[in-house]
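Every protein chain but one is kept in place in this view of the complex.
On to subunit A.
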Amino acid sequence: MTFILAAAASGGSTLDAVLDGTAAVFLVVGGLMSLAAGIGLVRFPDLHSRMHAATKPQVLGLLMLVLAVCIMWRSWVWVAVALLAWGLMILTAPVSAHVVGRAGYRTKHLRRDLLTDDELATAVDRLSREKGVRRELNSD
């Protein structure tokens, strides 16, 4: 913020140059996030590590591009709209990641030889031993 104010004090064209440079850096970083997601999708061995790679452009890459757009537009009204787009994404990305990861664990699409600790296994094991906990387990 201070460098923007300093640039504003020294003239409008310098401020434009600084803002354009910042937006350019944000654009390239956002593109690098998508490239990282693509490389991770190709290279990673199983579903959950691929999900880890796939969330990079969802949150950070989109934030970078939204910030670049907000800087380039130079309008406070459109900042709210652009941040609404990013807010919707950051609200829905954990839900979809949770559902996909849950389905992956449930259909056994994970490589157990790559896991160091399966924290969910203890819960599943305990529930499979304690028959009286869940009523729907005693139906058959």
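Everything that follows uses one rule, which is that a residue touches a chain if its C-beta (ideal position, glycine included) is under 8 Å from a C-beta of that chain, and two chains touch if they have at least 3 such contacts; residues count from 1.
Methods note: contacts and distances are computed from a predicted model.
Engineer: I want to check something: the complex is missing a chain, and I'd like its UniProt protein name from "Probable tRNA sulfurtransferase", "Molybdenum transport system permease", "PTS fructose transporter subunit IIC" or "Sodium:proton antiporter".
Structural biologist: Cross-referencing UniProt, the chain left out corresponds to "Sodium:proton antiporter".
Engineer: Using the document's contact rule, name the residues of subunit A that touch the chain not shown here.
Structural biologist: 20-21, 23-25, 27-28, 30-32, 34-39, 41-42, 47, 50-51, 54, 57-58, 61-62, 65-66, 68-69, 71-73, 78, 81-82, 84-85, 88-89, 92-93, 95-96, 99-100, 102-104, 106-109, 112, 115-118, 120-125, 127-128, 134-140
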